[in-house]
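Showing chain A:
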Amino acid sequence: MIDRIANGFHPFVLPFVFGMVFVLSYCVYGIVKILRQLPAEDRKHFFVTLVTPKYIVKNVWDIFANCLLHVKLWKRNRLLGYMHSSIAFGWFMIILLGHIEVFLFMPSRAKFFYYPIFFNFFVAENETTLRGSLMFFLMDFFLLVILSGIVLAMIKRIRSRLFGMRRTTRPSFLDTIGLYSLWAIFPLRLLAESFTADISGGSFLTLPMNWLFRQFLGNNLNMLPTWWAYSIVLGIFMTILPFTRYMHIPAEMMLIPMRNAGLKIRNARRGFARTEVFSCPNCGVCIDACPMSVKKANVKDCTVYLNRQIRRNNEKRIEEISDKCLLCGKCTVVCQVGVEGSVLRVVQRSTRNYAINQDYSCIDVAPFKSQVAASSGNVLYFAGCMTQLTPSIRKATISVLEKAGVKYKLMDPDGGVCCGRPMLLAGRFAQAKEMFDRNVEIIKASGCDTLLLSCPICYKMFKDHYDLDGIKIVHHSEFFSQLLDEGKLRPKMSSEIKYVFHDPCELGRGEGIYEQPRTVLRQLGTLVEAKQNLDESICCGGSLGSLSLGFEKREAITRNSLDNLCVAHPDTIVTACPLCQTTFGRYSDVPVKDISQVLDSAVGEKSA
Partner candidate 1 sequence: MIYQGKQKIWSDYQKEIPSDHWFYARSCIRQSFFPGAEKYFMVICKDLLGKDIFENAHHTTCGGISYHSDTIPQETVMTIVARQFALMTEAGYKNFVCSCITSFGNYTEILETWREFPELEAKIRENLWKACRREFEKPEYVAHASDLVYKFRNDIAERAKFRLVNKETGEPLRVVEHIGCHYSKMFPHKGVGGAEYPCVLSGMAEAWGGQVIDYPERRHCCGFGFRQYLVKANRGYSLSNTHKKFESMEPYHPDLIITNCPGCPYFLDRWQYVISEMTGKTYGENGYGIPALTYEELAGLVLGYDPWDLGLQFHQVAIEPLLDKIGIEYDPAKKYLGLNEKEIMKPALPSVMKCC
Partner candidate 2 sequence: MNFGFSLSPSSAVNLDKIDLSLYHKMEEIEPDVRICIGCGSCSATCTGQPFSGMSLRKVILAIQRGRENEAREMLSGCMLCGKCTMVCPRGINTRHLILSMCRYWDGEDHGYNLMNEVEVKI
């Protein structure tokens, strides 16, 4: 291996050097800024995890698996997974191998950080050496891998449907420049390495190309301009990277250790939230996942656009996007980097100041307390506001409880205090807390050991937000499944009836309850599945999460969700949420029932 350039420098490296210095400085600045925005205790905890071996291993593995190999994406879509990991991992390998080459062959030049990138320009190698041919083979191999990824990326840009994506993001102007410069980097590297392959050595890709070019060019005058071009394109990409979606590359490497450290969003725009926003790769997977985007509506209100608008500080759009979302949480499930679309929106909502702040001091809980204390039973059933509008759910639930011989009490026979979740979702935490506290007082006064809920909205609220001193909180679908397990109910099996279960957002994605309602339904009839189900179930459209989405605009969402549920031609749609039931009931041709209703009608009198 011979050093071709005596001082190890050539002016063409300057664009790259500039870009690299710029992007690195920007990242350092960004990291410091974000760390300073973290609350002091979070920051301290984060630093501790960075030096804790257990976390180090986890962080390194997660970064490797997610940022380079795109493991999650592979699971979701192999073609997309290959495309992304070929570019990311291939590029990483080229950089890594470049450094190895320098350390192996030119350790004296290791101090020039551009050396590994432009190694083939600076050295001449006799390709017959084993070491050289192996390294050159690997370099050509990974370059080929990257180029295959680039080709796929180009196809995807033109025909996203081939990759299973119905819609994709519209890149901004800078994103487009970043994209084209990224695409240009690797063909230019191939060309540059090919032109120098007869001098500096090459392998299966670069040597034949060198031969080919020599056949009709006859000289190597193109060598230097190509290396210039390669360096310039690299320089451009690095320089604009902070202002494009490619910022997600460094941001995600920051996000992973932060998340592993257990940090949470504590401010709408700063710290962790900011890292999440910058980690969004703008892939647009959330667009197809979003229930609102049916019929090409509301596309610009998906999480990817929220991230973009937060980066631009466009308050008007941030507000619109934050308010419209149904908070179904599906975008979070499908997101490759784990941007929490719902949390980000709720925290935006929480930043607003109001002229009227609700005050519930007028609520006297004493009558409720004495009412729940008076009756006997150890299960306290809270039907919730929405169930007031679907009294059949309350009736069926009570009926099942009686048939199973459960001793229960009613918490809100004539209406009660809202659980506070709708208020919480509007970002008004203090007001929601006031309502929590009222309910907690009543629950504690009841002396029950189990709080039973038929509304997943209330369920999630009580489960996640209340400190109830060991009182067990169960959703009725969970409770029914348990009653069946214990043999307290013996429902009649009617296998000719086909049921499909709609996973309510708050119950499924919200609390991970997928299996229990299905266990119940399997004992009542034949269970069929929707096209998209479990954590990818589609919101019914009735969600209280959305503030601004009007009634008429929700119809298409509901109908789309119904179509998804009805692919296997069920006889009855079963859900476990009064709001989903009411919403579907408006447009469904198939009967929509709550799980309590189907169970109640399948259980005869007192089977226990």
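As a convention for this text, a contact is a pair of C-beta atoms (placed from the backbone, for glycine too) under 8 Å apart; a residue touches a chain by one contact, two chains touch by 3 or more; residues count from 1.
Here is how the candidates were picked: all candidates are chains of the complex that A comes from, given by their letters.
Computed from a predicted model, the values in this text were never measured in an experiment.
Participant: Only one of 1 or 2 touches chain A in this complex; which?
Facilitator: It is 2 that touches chain A.
Participant: Per the contact definition, I'd like the list of chain A residues that touch candidate 2 in the complex.
Facilitator: 39, 264-270, 315, 323, 327, 342-343, 346-347, 350-360, 362-364, 385-386, 388-389, 415-418, 420, 422-426, 428-429, 435, 464-465, 542, 544, 547-552, 579, 582
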